[in-house]
Each structure stands twice: as C-alpha cells, then as structure tokens.
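Omission of a single protein chain aside, the complex is shown with its protein chains in their original locations.
Chain lettering (A, B and C) follows the sequence in which the chains are written, and residue indices restart at 1 in each chain.
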C-alpha cells in the first residue's frame, strides 16, 4: 500500500466518494481544468466529467450559496474556497443560510454540503492566504467544523463530512499538504466527526491542539520526553462539535494544560477549550491554563511570518513553565 | 437636562460630532430620508445635508467597503448596517481590509471608520434581526468592538468610536433603544474605549456581562442583595480591546464568576474572559467559571425567543449555585 | 470606434389599467375564463394580506410585510410554474407562495413566529422566504444547477425586490446562471420602494431588467400590475428555461401600496399623492373590469369569491390562533440530524428549566 500525502488523501477521498455516490459534485475555482491550485481535485473531472466537477466563476458568495441550493435538492456538494482568507464573502451563506436551513424548515430542507478551504501560514504565500478563521465558524450553531492534521484524518474526516447530513466546513492546512506521508487505505472508511484523538499519552501535562500545529506539538512532546516529561497530546480534529472528554480526562490526570493554535489568541478557539476547563475541569487544574497562539496581530508577510505562528520553542517554554507549579 | 433614551443618545452623539467635525459622514440603508429604521439618524440629513448623510443601495459589502475608502481619504465615516444579521456580507471588508489597512501600509493609510449595527433579541422581529456576532469581530486584530449598555455609554462610546483613529464596530442592542432613559449631557465628552465599567461593587461573586444583558444582570444582583448576597457587576462595554483589570480584581476578591451573554455559548466571547480567568486568575478561583448564555442553537422565531436569551432566573440560579462552593 | 455589442430591453403589457386589451392576448387568456383563476388568486392573496395586518394590529401576529398592490406578480408567477419546479422567494412574495400551495395557516404560523410555518405541506422543495435581502438568488442557482446536472425538466424561480438587485449575491447568482446557462428565472418585483429608499437610490440603471446584460442573458420588463402579462412573460421564460434555453431576468413593475411592514410608517418618507396615483393602477380592479366587460364575471361571482376567501382565511386564522407554541426543546430538535453531545446537554438543561418554570 503506497504512502500518500495529505493532499493526495484529500484527493483519494473525493475520488472514492464520487465513485460511491453519484450525488457528490465538486465545485469551486480552478477545481476542474487544473485540478485545484494544490491538486486536491486532480483527475476528478477526467474521471467523473464536467457535470460533476465544475469550475466556477470567482464568486465565493455564489459558490457557497449554490452549495446550499444543490444540497437542498438532494445533491452532496463539496465546494471549495481556494484559501481561508476568501471564505469571508461566503460567511453570510454559511451563517445565515447553510447552518439554519434544517431548523428553519423543521427538517423539510437540509443542507448536506461540505465546504473545503486551505489555510494556515508558513508557506510564504501572499496576504490573505494564511488565515485560520476556525473560531468564527465554531461559533455557528448548525455547522460542523473539522480540521484534519494527518493524511488519514484528511481522508477519513472528509469522507465523514461528505456523508454527514448537515453542513461541514473542512479546514485544511496547506503546509501539511505535502509535509506528511502515511499509509491511508482507500477503503472508504470514514473517521467520526466530533471526536478528539489522543495522539500521545502522558501524565505530566496535557497539550491540546489541532490542524497545522499538531506536528510541532508532537515534536515538543518528544523533546520533553527526552527530559522524562510525559506530555499527553490531544488532537481535537473536530472543533465543532467539540469532544471535551479526552481533554478533561487527561487534565484530570495532569492538572496542566497548554492549548496551542495558530490563529490569533483573543476569541480564538483555544478560549473555548480553556473556558470549558475553567468550568468543568476547574478542580483538576494545578496550574494556569496556557494558550500559545498566533499573536493578536495581522498575519505578517513572508519575511516575518515565522515569528507569528507559535514555534516549538514557545510551546516548550510554556510547557516547562507549567511544570514549575507544584 | 432632559432624560434621553438609548437611541436618542446615539442620535445626540451623531448630531454633536457631525457639528464638531465636518469630516464625519453617515451612510447606510434608510439613514437619511427616514432617519434610520430605529430613528437613530433622525434629523441628520435635515441638519447636515444630503452630502454628508447618505442613503445607500442595499449593499452591505459596498457600504463597509466605501467606509474604508472614505476613511483612507481622511473622512470619518459612520456606516450603518441595519441589523447585525446583515453584517456578514460586510465581514470580508472588515476582516481583510478595514482592520488591516494601517498595518499593510505601515501607517500610510488608516481606517478611522465606525460601523454601527443593531442586534440582540426579544423584540419579536423576523429572522436574522437578533444576531449577536460580537465574538467573530473580537477575534479580528486591528478592529475595536464596543457594546454600550446605557444611554450614557451609547453617547460616550460612539463619540469615542468616531474620534478613534482606527476602525471601531459599535454593536447596539435594539431592545435597549427605548427601554432606558437617563440624563446624558450633550457635552461632547467621550468615554474611553477599552475600559470595563464596574457597575456594582460586591464581594461575594462577580457577574460579568455587556450590552443587552446588563439590565438583567443588575436586576439579578439587586435580587441577590435582598438575600444578603453582594454581587459585583462588571459591564465590559468594550470587548476589544478587553479590559480584564476590573474582572481579575473582582474575582480576586470573590473567587466566583458568572459570565452572561446572549450569543451562543461555543466560542462566544464569554469563552475569552473565562480563558483569561483560567490563566491569569486561576489562583483566585474558588468555583467553576460559569457561562450563562444563549444556547448553541439557531436564534428562534418570536414565539420561542424568550426561551433562548438568558433570563434572570437562569442567571440567579447559576449565581446561587456558585455560592455553594466552599 | 466600432460598436461590438448591442442590447435592448423589451416591455410587455397586455391588459391596460382600465381593463382594456392593450397587447396580444396569450393563448390561455383568449377565453376570458382562462383569466379567472388568476383573478381568484389575486383576491385570495389580498384577503390573506388584510387579515394578516389585522392580526398584527391586534397583537396576534408578528411583523408582517404586506404585498398590497403586488398581487398580480405572485399570481402570474405561480401560474407559470409547474408543481415540480422550485420557488425561492423573498419575504413579500406571499402571493406566489399561496399559488404554489403554501397554506394560509402555514404563512400565519411563520409570520406569527413559529418555525413550523416553513414546513410547507404542499411545495415540499420550495425554499422558505429569505428575510436577508438578495442573499437567496445563489440558492436558486444551486437548485437550478442540481436540475441541470440531473437533466430534469424542472426550473428554479427566484423572486426578489428592487432593493435586492443592489446586492452582490444577486449579481453573482445571475452571473453564474448566465455562465452555466442554468434553468433559472429571476423575477424582480420592482415595487418602487425598499423601505424608505425609492427605486432611484438603488441604481443608476434605467431599468432593472438590464441587469441581465451584465450576466449575458435576456432581461425584460413587464407591467407587474397586469396579471395576464406577468403570467405570459413568466410562462415563456420558465418554458425556455425548461427547454434548456437558459435563464431570464424579468422586472415586474408594480407598486407597494402599503407600509414596508406592519412596523413601518411610510408617510414619513413618501407622498400620499404618489400612493393615490398608484392606486389607480392596482392590479385587481383592472382585471375585474376586464372580466366584467367580457361578460365573464358577475356581482354574484364576486360576492361568492370574497365570501369563499374570507371563510378560508378565517379557518386558517382560527387554526393558527389555536395552535400552541412549541416546547423549548424544539429549539434543539432540528439543528442537526443527530444531536451532538453539547446540544443534547443544553437541550436537557433547557427542558429541566422549563419544568421548573411550570
């Protein structure tokens, strides 16, 4: 079984599900003729035809809005917004419409659509290509938001998203697209949405993260282990619905938690997890819940971007500091 | 000095500042001819003319985007989005552009614009008129977000917002527009943005809230006082920049905190405050940080909306429960 | 300097305001009896409208947007559509909805503040009304794309106001429709006002129909107070779309005789004289005149129709007023197909508090 990259896993999931379910259609900018600017949709139009793999005009509002119409009519649209920074013109469609259609009609019309977008920094791309708007989306009742961190998650969660009867936003991290490889059996088996994955067990401290920061956090845990510090690493993967179980269980053991994300800190999704800890997990906490995040600053251009995204040193320092609490 | 309502205070601030600064212009839907659907801009066009008080087409994206162009050219636009539920098509302009212009150009071009919108529920209005999207906006570096709760705040914070050299979103709560009256001297004195107001001192428990929930929270504190429970009430007023000082100080005394807001809980702005407490205030906490909020559900139509917004009973119950912790 | 692309916008009227025939009668209207269903639909719409306003006035209905004066547009659109087509309406398109089979009871439930009102028993695939102005045309484009992909002979019809044509989402949708040649008909209900903004505020364009030029497909104006013309123009557009001949943009020119909604007072911003003039042009009288002149409609017919409509709406109002609201847990029951744990927990909590209340 050949190893696949993250972006190949995305492609594999789309190939699989378009084959399995003829209601699945893919639309977005540059998804057909060139197979996506990252090649995530490569080969789909050749295999499934121009009726089901559709290059759209540059119209993010209409792309998301048409997804709603398609979904309400019983299709399974997978729409692509090329980069997270271009999701904002689609937000009205997601917030006011996609998320609400089922409730507004008491289940008469539903919106089983998937919206994929690539984001996250450190690939020296132009402005607006590195945004991480997950907390905005996680605030919207009626939406689901998943952020895979590995090829296997990319495959399994995208399948789950397409099969989900409700709208799911899948945020993919572009710097992971070709950074990781692993065996991903093309067996059509989905991973559950709404489950946090324990990526590493540990009793000294709990590191909570998702998406693009997962490799760094795992690396930090490895470094700490060299010094005999055993950090649990929890990969949230679905931020909405959020599975707090493993986080609460781990913190009950460790009493210490560092939450790591790339988005700006204020009102970032780390706040929700910290807030849940301050409520349901308070008695476990032996040390302040620490967030290591992007700064509350505009994501910088390429020359400075390496200083914006949390790096291993910042995470390690925070972890070590928590261990100083008795 | 006659008492004014909240909406009159908004009007008074606009009148004042348009008189004091000819760079101030007001634009939006229905702001001129009919003086705003809530009459917030009533009389402005008669006083300052159609050049400075402008009825626009129904184009939220362009309204916000033109605000940016006006501001960059040295005007002081105050743009109105009629209801918070219609702010989403303007988000791209706020997030990608208004908030970033100064940083992108290293201060060469700036964006001293104000965007006002009315929201919050319980006025039996149609769908999308009751949204409380504050946490989305508070996540955006480069923006400021204020949410006045009294006529005096409406006046003072709006003046401050107009004079602010950076973009400020002012979220007004429509059910407060005519609910409260107070003396508001029309003296052109602004209130500081970025300051939490201690609305009530108290040593037993800290209630933190803003905007539309403030009257209810104050009422709860009064009720509790009848039983000898002294609750501090902190009215955050500016959620970005957030002034944690008074909250941390109060919780240092009380050890107990209930955060109340109307927006959905998950990734709502209450999470940010709770997260700050779980970090900077952890050692003070004697009881779980509790959030009493709107449910993670779609804001319901009129018949059920009263069950969505936190009511005094829910807040009181939460407060009393916290006092059970030793 | 050469001219490379010429365009023009046609206008259709068939029955003049005085009820006289002013154009080519379409087939369905050759026999005046063919016009009677349209007349009945308009009167039914107006009856509903008046009752809704009365219910609001007495505190028994929420904010309601009257369609007074615009009845011809809804009746004409509904006649043009087949059951299997899909309507994606704006909030004031009550007439079209009634014609599609949405019941007066459902409409009252919705405007009375109960989500169940959008669970239409008749046109199961029609969209609920869009309160967001002009954000719904992309949904209609998506519906049309689904029909096109599946090669179904169906059509999506989207209605929206003159004000809504200023929205980017409207434009993106018609532009995509032109690019993909979708089976979509978009009807602009130009009632001259968008709350307090007169038509001139919305656009410098001489007609709203010409917005279609930007999207590369035909646009046309129709006298929106002439139900025969509306039905004819819409039917032709819908059938072109069904035959794969692409989208059409129709500007139906009418007038909002009432306030914007029951919480608006239009006297603040428009002249009574303008409204009076517009009354002379309203759609129901002219068709009555036409039918009466053609000997196809009697005083008895009229009285019968009014009584029938009143009785139907009475029954609907009674049923609406007698329907209890939903319990608090209803808020959580259609958020997702399966409730996630956090939603389940909040639902239980809300129910507990509900019991405590009782």
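As a convention for this text, a residue touches a chain if its C-beta (ideal position, glycine included) is under 8 Å from a C-beta of that chain, and two chains touch if they have at least 3 such contacts.
Keep in mind the model is a prediction, meaning the values are calculated, not measured.
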Worksheet, complete the sentence: Neighbours of the unshown chain, displayed set only, are A, B, C
Fill in: Contact partner of the left-out chain, one of C:102, C:157, C:188 or C:213
C:213
Worksheet entry | Selected from A:67, A:89, A:120 or A:215 as touching the chain missing from the view | A:89
Worksheet item: Where does chain B touch the missing chain, residue by residue?
Response: 25, 51-52, 54, 56-57, 59, 61-62, 64-75, 77, 89, 92-93, 96-97, 101-110, 141-142, 144, 165-166, 194, 241-243
Worksheet entry | chain A residues that touch the omitted chain in the full complex | 29-30, 33-35, 37, 55-62, 85-86, 89, 124-129, 265-266, 295-298, 300-305, 307-308, 313-314
Worksheet item: Taking the full complex into account, what residues of chain C touch the chain not shown?
Response: 1-12, 23, 166-172, 175-176, 178-179, 181, 200-207, 209-217, 220-221, 246
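We take it that only the chains that are shown with their structure count from here on.
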Discussion item. Among the chains here, which has the CA centroid at the largest distance from chain C's centroid?
Written reply: A
Practice prompt. Averaging only over C-alpha atoms, locate the centres of chain B and chain C and give their separation in whole Å.
Written response: 36
Worksheet, complete the sentence: Averaging C-alpha coordinates per chain, one finds the centres of chain A and chain B separated by a number of Å equal to 30
Worksheet item: Do you know which chain B residues sit against two or more other chains?
Response: 61, 85, 89, 127-128, 266, 295-298
Worksheet item: Among the residues of chain C, which ones contact at least 2 other chains?
Response: 115, 132, 135, 168-169, 335, 342-343
